[in-house]
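So the structure is just underneath, and the comments pick up after that.
Let's look at chain A:
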Amino acid sequence: MATEPSCLPLLEVQHLSASIQGKRVLEDLSFACFPHQIMAIVGIEGAGKTTLLKALGGLQRPVAGRIFLGGESVEAMPAWEMVRKGVVYVPEGMRVFPGMSVLENLGVGAYLVRGQLKAGLERVCQIFPELKERLGAQAGILSGGQQRMVTLGRGLMSAPRLLMLDEPFMGLSPKLVQRFCNSFRELRQGGVTLLISGQLMQRVLNVAEKAYILEKGRITLSGTGPHLLKDPHLQEIILPL
Partner candidate 1 sequence: MRFPKPLPAAAGVLLLVLWPLIFPDAAHIQQVLGITCLYATLALAWNLYALTGAISLGHAAFFGLGAYASALLNHYYHWSPLLTIPLGALAAVVFAVFWAMGFRRLRGVYLGLASLAALEIPKTIVDNWDRFTYGSMGIMGLDRLPSATLGGLQVDLGMDLQAQYYLLLGIMLLAVLLNLKSIRSRWGWTLRAIRENETAAAALGIASNRERAKALLLSSYLAGLAGALYAHILGLVEPGLVFNLHLSVLPLVFCIFGGSTKVWGPVLGAFILYPLEQLCLLPLFPMGHSAVYGLVIILTIFFFPQGIAAWLPRAPKSA
Partner candidate 2 sequence: MQRIRSRPGPRARLTVWLLAALLCWANQPLSAAQEIRLGEIDPLSGPLAKHGQEIHQGILYAVEEANARGGVAGHPVKLLSRDDQSKPDVAVNQAQDLIFRGKVAGLVGGYVDSLVGPISQQAARHRVPYVASASLQQAFTGNKNPFFFRVSCLEGIVQPLCQFLSQTLKTKRVALLHAATPGATEFSDLVQADLHRRDIATVLQEKFRPGWPDFSVFLLKVPAARAETLISGGFYGDNLILVRQLRQRPLGLKAFIAPWGVAYQSFIDEVGQAGEGLFGACAWSPGITQPGTEKESQELVAGFRKKFGKDPNTTTMHGYTSARALLAALETVLQEGAKPTGEAVSRALAKLDLNLPMERLAFDAHGDPRHYQQVIVQIQKQRLVVVYPPERATGQVDFSLAAR
Partner candidate 3 sequence: MWVGTPIIFSGLALGSFYALMALGFSLILSVARVFNLAHGEMILLSGYLAFVLWQFFQAPFFWLLPICSLALLALTLPLHYLLRRLPEPYGLNSLMVTLGLALLLQSLLLAWFSADYRLMRLDWPAVAIPGLDFSFLSFQGLLIILALAVTAGVHLVLQRTFLGKALRATIQDREAAQVAGINVNQMGLVAFGLGGLLIGLAGPLFAQNMYLYPAAGTEATMIAIVVTIFAGLGRTRNILLGGWLLGLTQSVAVFTMGSKWRELVSAALLLLLLYFRPEGLSLKKER
């Protein structure tokens, strides 16, 4: 597992700060994301993980700092421009379009890459076979877990270069988590970089090339996933068992 590849970073964050309603949530963050890696951001609720991912995804304007995507400065870009550039954020929770069918929900994910609709659908159905039989159903009447699958699947449909998942496992049964984790390797081989944030992510950390711990808006620890997993500090704040 290479820790610091020699190629150029896909996404580089320099001195990023962000606020929500005047309250500073992220404080001077700097890190880089390299292609074909799995990257993990670990932190407890309220540490600023969602804000960070939203800032990277163009949903939130940072108050200071720069974000570079392949060398281009993107911190002022709206979300749809980021998606066009291949940076896709998958929000936490169940964010389906309730009045549209599952198929249409997934179709909207492929809004900018209409040519790859079929291939994307196949990939999603492979990861979530449950969805395959419910493609025609209204997304709003699905169970919570199924809506979560649709939300994740929609992110996959956008043919991302960098896929940012916010708490991807919340509300999923362990079996599904496992299946989902397995697909990560596959995705990475397909050329996707993954940025996964959450708090209970042993499985992710096991395979993450790079991982950060976020505490109160600051990065307090970084290293490879397995390395971090053994770190006593992580054990202390996140896994105090």
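In the analysis below, a residue touches a chain if its C-beta (ideal position, glycine included) is under 8 Å from a C-beta of that chain, and two chains touch if they have at least 3 such contacts; residues count from 1.
The set was built so that all candidates are chains of the complex that A comes from, given by their letters.
This one's a predicted model, so the numbers in the text were calculated from it and none came from an experiment.
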Among 1, 2 or 3, touch partner of chain A in the complex: 3
Candidate 3 partner contacts - residues on chain A that touch it in the complex: 57-59, 78-80, 83-84, 88-91, 95-100, 104, 107-109, 111-112, 114, 151, 154-155, 158
